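Below are the structure tokens for one structure; questions will follow.
For this view, one protein chain was removed and the others were kept in their places.
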Amino acid sequence: MTRSRLVVLGATVVVAAGAMAALGALYLDPARAAVGPLPPQALSLPAGTRYVMGLDVKRFVASPLYAKYAAARTSNRPQAFEELEQKTGLNPERDLDQVYIAGSQAGVPGRTGDALVVVVGRFDRAKVARAIETEKRGVTSKNVSGTVVYLFNESASGKGSGATAFLDDDTLVMGTQASVEQTVTARARGEAPLRNNAALLALLESVRPGSTFWMVGDQTLLSNMPKAIPGPGGPGTSQSIELPALKSLMVTGDLDPQVSLDITGEAADEPAAKNLADVVRGFVALASLQANQKPELKQLASAISVTTEASRVHVAARVPYEVLDSLQPRPPRSAPPRPPAPSAP
Amino acid sequence: MSAIPAVPAAAPADGRDVSRPVPFLRAARAVFDLSLEGMVWSRRSLLMILLLGLPAPLALVFRTFITRLPPRVGAFDFYGVVIAFYYVRNALPLAALFYATALIADEVEGKTITYLLTRPIQRVSVLAGKFAAYLATTLALALPAVVLTFFLLTTIRGWTGVGALVPDLFRDMGVVVLTLVTYGAFFTLMGVLLRRPVIPGLLFLFVWELLANAPGYLPRFTITAYLRSLIHHRPPDEGLAEIFAQVLPTALCLEAVGGMIVVFLAAAAWIFSNREYVLDQ
Amino acid sequence: MTATLEYVRASRWYGPVIALNDVTTTVGPGVTGLLGPNGAGKSTFLKLAAGQLAPSQGEVRVLGRPAWGSPELFHRVGVCPEPDAFWEGLTGFQFLMALLRLTGFDDAECRRRAEQALEQVALTEARDRKIGGYSKGMRQRIKMAQSLAHDPQVLLLDEPLSGMDPVNRRRIVDLVKKLGREGRTVLVSSHILHEVEAMTRRVLLIHNGRILAEGDVREIRDLMDEHPHTVALRARDPRALARAVVGSTHVLSLTFGAEGEWVTVQTARPDEFYSSVVDAAVEAGVSEMYSPDENLESVFKYLVAR
Partner (left out) sequence: MPIYEQTYRRYEARAPLRTVRFWPITREALRLILARRAFLGLLLVAWGQFLFRVIQIYVVTRLPEAGRVLPIDGRMFGQFLAIQTLFTLLLSIFGGAGLIANDLRTGAILVYLSRPLTRRDYVLGKLGVLMALNLSVTLVPGLLLYLIALALAPDQFAKWSLAWIGPAVVLQSVVTSLVMSLIALAVSSLSRSARVAGLGFFGLVFGLEIVRGVLRALYDRPESALLSVQADLQSLGNALFGIKDRAFQLPWAYPALVLLAVSLGCLAILRARVRAVEIVR
């Protein structure tokens, strides 16, 4: 066994062990049972869901952005958190794991949309239930296939403006009454209506679990997005650039150690994708050309890369926090405090 | 003068079939064993061992000093930089140039080619055996480093979420193999074609392959554009070089890369089989 | 005599230089010396037989098959190349094992043949030393070993004795003679004439890419009657001997050696001279007699001078 052969054998062993460990990690990973980043209980969301957003609270709280936000606001921690903790014993920073928002029509003008919020964490169910019941007024409860659903300001016709319910010990769902009830019934029957929405599942599968926040959706997510954006001349000028309709959008992002964003948009076809990519490239090039006035713009521009793959446009941005700080408009320097007026003789 | 009785031309006692060359695989295996000896464990490989193995210690530095030296890039992004920028764009093609151009040139330069060409084996099995030794050597140096780098970087926050990144690891290992085979085939052809392949090789890698960032159809005339499109890491490059980066469809890339490997190796085998090696006295 | 190597109007040129010029010959079993000065075309002649070069014109066949492009021939052909080049990192034993594996033997057979070949060239005790550390003689012998380890029927040896000390030289000469006696076809190329003379009497003289002559040295010499034969004799009374032979018509000239014991006679018809000189030799007390230009060197000189 010559030394060269020993090296090759050793390498094969290392690679094989690595592959075994990787396969092990792949199949034993808890997130495995679900669809992409979604936990199993979220599969009881209605089949008509057209967009889903998710926030990993644990990662968000641990991120430098939150630390910066918490440091800035230490003096007046949000009152809402204080009240919430006294009433329900729930400290969002400590107890919440994930928050998902899903719906079918996102803010269609004139209709409030049927958004649903699913909160996963550790709850003291009794305390939360009592807190909801002792809400001042308009809280009633009804039993939907064995699960208590709380309705807020239930009208005469039995329609509440909002509803909430515990899907299980660590999952709370809130939203319009219809969608909450639909979800609760599906959950009780053990169905997973979301699995029938193949398009959304495909998008969810491509989301990298473990990212701090993510968002997937088809046209409805974009329906309230502006159709045209102001031309390079600035908002006042006449010409504006038509945005090609996107069939679907997927955004994933991380906040540690820098703000990193990966946006993938599926355009109607390849030319549309190239057109959209060129628009984004135009903006990035524009930003870097104005670098001499604002050097941080150049850094921002070089942190963005745009690539097209068939009908998909992929924009990747890696923005360090110092760049973000330098981009924020500096608070107007408050006038130096005027010397106290000389006291009257 | 009495005629000396000739040794009968019948098959020798050990039953070898002397009417045909040694079977291809057996000959290639013997050439592989002979070539591997001086390839991995030799002073000339020292630099390539460092170049191909370096990312693993770099990842270790990244991981251990992550608190004292806050990095600008996330762990998984750094892994992407290692695969896309360090390996596929630079280190692997350089290793291919280093080893593949020498497959035959070494033997000719050292005048030991005669021993190989006076054996009952087809010349194409000589090339196959040497190419396999090149692959074994470079993969033995690169793949463990890729695996170690991946685990060192993705398990910084524990093993949760690593499972989801595993498909990336296997895809990257596949692209590392494809990169070494493709560039290996190309530089084997160059090594057989040219007497001095080093400077043309370097000019190809670091001047011609810049076309990969050009707009339009130009990237399709390079090798790196296809290989880069096969990996899904998009590390933001300095400046606007990446601005025109386009990702070629995976199917096209696999076809192009496969075609290149077959064409380059077939051409190299044909040239090597028909060339006379007149070793100057 | 069945022909092992056949050259049919074979020519080979490198650009304007003609290395081998329209050669037709055959080489059969036994040891054949391929002789000629440097640049005469010996290496080209040998490389054509070893399938390293393709003939520019004509045909070269080994054991009935074209030499170029028939790798299967090397089951039965062994080549000992001229360059002193090795994989320096391998030991002698590993070198033989690697090349025997390339010849298609399995490991046990390789080991047996490698040890046997090392024994034949007396390198058994240096088997596990790196070739990089071998002396010049040992390197030449390990090169011989690799050419005969697979028991070939044809052996092509390119300058096998170059740079060897007398002891190793003697050992290789005996080995080649033994191989020739076993009926193998051994073609030994060399530009040192007395080396070849020690191994065989059958030669192939080559010069400027052409074959000057082929066959037994003495036959060639006898065919060259335009050059008188020289016979040197040592006698007790050289003057008496001279008086006895000077009368014969075939004696062309007579020279007396400086010490007064030697007489050198130039004769046109050596056979007649040998028969007529017997009685005179007894009376003059001849103690020694030999023919200085019967050897290869002079034959070659005469042929080249043509």
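Labels A, B and C are assigned to the chains in the order they are written; within every chain, residues are numbered from 1.
By definition in this document, a contact is a pair of C-beta atoms (placed from the backbone, for glycine too) under 8 Å apart; a residue touches a chain by one contact, two chains touch by 3 or more.
No experiment lies behind these values; they were computed from the predicted model shown.
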### Query
Which is it among C:D22, C:E59 or C:E88 that touches the chain not included here?
C:E88
### Task
Taking the full complex into account, find the residue in B:L50, B:I156 or B:V278 that is in contact with the omitted chain.
B:L50
### Message
If the hidden chain were put back, which residues of chain B would touch it?
### Response
43-44, 47-48, 50-51, 54-55, 58, 62, 69, 71-73, 78, 81-82, 85-86, 90-91, 94, 97-98, 101-102, 105-106, 109-110, 196-199, 202-203, 206, 235
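Definition applied: only the chains that are shown with their structure count from here on.
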### Summary
By Cα-centroid distance to the whole-protein Cα centroid, the innermost chain is B
## Note on the structure
When centres are defined as mean Cα positions, the distance from chain A to chain B in whole Å is 42
### Query
For chain A and chain C, what's the span in angstrom between their mean Cα positions?
90
### Task
Would you give the residues of chain C that are in contact with at least 2 other chains, written as numbers and ranges?
none
### Summary
In the complex, the residues of chain C that touch chain B are 1-2, 4, 14, 28-30, 43, 47, 50-54, 63, 71-79, 81-83, 85-87, 89-90, 94, 98-99, 101-105, 109, 146, 151, 153, 180-185, 202, 216
### Task
Write out the stretch or stretches of chain A touching chain B in their complex.
2-5, 7-8, 10-12, 14-15, 18-19, 21-23, 25-32, 208-210, 254, 256-258, 260, 262, 281, 284-285, 288, 301-310, 314, 316-318, 320
### Summary
So, in the complex, the side of chain B touching chain C is made of residues 1, 3-7, 9, 12, 14, 16, 18-23, 26-27, 30-31, 33-34, 37-38, 42, 110-112, 114-123, 276-279, 281
